[in-house]
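Note that one protein chain of the assembly has been removed; the remaining protein chains are unaltered in position.
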Amino acid sequence: MISAELKAKAGKIKLVVTDIDGVWTDAKMYYNAEGEVMKAFSTYDGMATYLLNKVGIPTAMISGEDSPSVAARAKKLKLDDVFLGIKDKLIVFETLLEKYDLTPDQVAYIGDDVNDYIVMQVAGLTASPASTPAFHILKPDILLDRVGGDGAFREFADLIIAAQDK
Amino acid sequence: MISAELKAKAGKIKLVVTDIDGVWTDAKMYYNAEGEVMKAFSTYDGMATYLLNKVGIPTAMISGEDSPSVAARAKKLKLDDVFLGIKDKLIVFETLLEKYDLTPDQVAYIGDDVNDYIVMQVAGLTASPASTPAFHILKPDILLDRVGGDGAFREFADLIIAAQDK
Amino acid sequence: MISAELKAKAGKIKLVVTDIDGVWTDAKMYYNAEGEVMKAFSTYDGMATYLLNKVGIPTAMISGEDSPSVAARAKKLKLDDVFLGIKDKLIVFETLLEKYDLTPDQVAYIGDDVNDYIVMQVAGLTASPASTPAFHILKPDILLDRVGGDGAFREFADLIIAAQDK
Partner (left out) sequence: MISAELKAKAGKIKLVVTDIDGVWTDAKMYYNAEGEVMKAFSTYDGMATYLLNKVGIPTAMISGEDSPSVAARAKKLKLDDVFLGIKDKLIVFETLLEKYDLTPDQVAYIGDDVNDYIVMQVAGLTASPASTPAFHILKPDILLDRVGGDGAFREFADLIIAAQDK
C-alpha cells in the first residue's frame, strides 16, 4: 500500500534503473581462490523485467562491479541496457535519459548503498530493499518489504505496474 | 490445521503436480559467466515424494525453465513425470489427467507465481509457499507456513497424506 | 535453559550421535546436471566436535545419504565414526554402543526427520533443530532454538557439555 502521492509519481515512470549487488542479490559475494565464482539472483526479479516489458517499461542495470555473472543473467533476461564496472552512475543515468528521451521524473531507481546516493537524488521514484544498510543516508521514497535477492526488485516493479493507467 | 472443507478436497487427491523455481527452491538462480550453475533443493521435499509414493500418490514436476539441475534432482528421486521448458502448463496438466485417468478435482497443484495462475484455476487443491510474490493473484486454497526451497512442498504433501483415508 | 530432569539426562552422555542433512545443513541439496555438487556446513558445529572432544565425548555421524561432501567435512574435523549411506540407523547405533561399551542412556542423538524416529526411541537424550518438519512425530526431548546448518548441533553440544560434572 503506497500513498496517493507516491502512486502519482509511480504512474509517470517509463524506465526502471537498478543497482545489482544487494538489490538483485542478498549482497553475498561467493569467492574461491580465484575470486568471485557466482552470484545468486531471484527468479522473481527476472519475472519482473518481463512484466515491466509487457507494459512498455524497459529495465536498465548499473553495477559498480564488472561481474560476468551479471552479464550472463542480463543476457538470459534479454536486457539491452547493462552497464558494468561503473564508477560514476550519474553519467550512465544521464545517458539513459538521452537514449529514451525522458526527464528524470520518468525514471525509477532502486539501490541499497552509499554509492547509489547521487543517482537517488535525481531519479523520479526511488526504493531500497528492506536489507539496505544505508536507509538513513539514502532516504528512498519506498523502503520495500522484501530483501535484496529475494524479490525486492519485483516488489518495486509490481508497484510501478499497478500505478500505470494502461 | 486446515478446514473440514479443505480436508475433504485433500482426501480426493491422487496426483500432486508441482512447479519448481520458488517452490522446490527459494527462487534463487545461481549464475556464473556461463549461466545457471546449480539449484538448491530441500531434502524435505525429496522425502515428501517418498512419503506420497507410499500412499500411492505420484508426484509430477512442471517447470517453465529447462534446467539440468532439476532433471538431476528428479532422477535421484526416481520421478517419472518431469516436464521442463514448458510454456503452457495447462496442456501438460491435461496430459497428466489423461495418463492417470483422473478428473481435475483429484489433482493437487503447488505454484508460486503468475505463470501458475491458469493451472491453479483448474486443479482440485492448490497451495503456494509463504514466499510467493503473487498471493493476491493466485489466491491458493492454502498459503503454506514454509517458504520455497525449505519444505513448502513437504508441508503440502504431509497435509494431503494426513487427509487420505487409508 | 533446560529442566533439572533433562540436565540429569544430559549429564550421563558419553557419546553424541548425529544425523547430517537438516541437522548439520539447512536441508539444502545443491545440484547441477551431474547431481549433488556440495553441502554447506556450519563452522559452529565443527567447533562443537572440538569442545565435546575436550570433555571426552566423541561425535559420530550417521547419514542416509552417501555424500562425499560429508566425508570431506568429517575428515577435516578428524571424526572417526562416520557412517554414510545407512538405511538402518539402529544397527549402526547398536554397533556404536558396543564399540564404546555404553548403554543407550549414555548416548545422545540429534535428528530432524521421520527416518530418525526409531533411533530416537532408543537414545538417552534426543534433540531436533528448530527447522524440523517432523516435530510432532519425533517428539524430541529438546527442540533447539537454532536451525539445521546454523549451529543446532553446537547448541545441543553446549547443553551437554554444561551438564557434565567435570
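Read from first to last, the chains carry the letters A, B and C; within each, the first residue is number 1.
Here, a residue touches a chain if its C-beta (ideal position, glycine included) is under 8 Å from a C-beta of that chain, and two chains touch if they have at least 3 such contacts.
As the structure is a computational prediction, the values presented were derived from the model and not from experiment.
Engineer: For the chain that was dropped from the view, give me its touching partners among the shown chains.
Structural biologist: Over the full assembly, the chain not pictured touches A, C.
Engineer: Need a quick check: the contact residues on chain A for the chain that isn't drawn.
Structural biologist: Chain A touches the missing chain through residues 21-22, 26-37, 113-115, 131, 133.
Engineer: Using the document's contact rule, name the residues of chain C that touch the chain not shown here.
Structural biologist: Chain C touches the chain not shown through residues 37-44, 46-47, 51, 68-69, 71-73, 76, 146, 149-151, 154-155, 158.
Convention: only the chains that are shown with their structure count from here on.
Engineer: Strictly by the touch rule at the top, which chains does chain B share as contacts with chain C?
Structural biologist: Chains that touch both chain B and chain C, as defined above, do not exist here.
Engineer: How far, in degrees, do you have to turn chain A to put its CA atoms on top of chain B, rounded to the nearest 5?
Structural biologist: The rotation relating chain A to chain B comes to 90 degrees.
Engineer: Please indicate the chain closest to the centre of the assembly, with centres calculated from CA atoms only.
Structural biologist: That would be chain B.
Engineer: Measure off the straight-line distance from the CA centroid of chain A to the CA centroid of chain C, and report it in whole Å.
Structural biologist: Inter-chain centre distance comes to 43 Å.
Engineer: List, in ascending order, every residue of chain A touching at least 2 other chains.
Structural biologist: none
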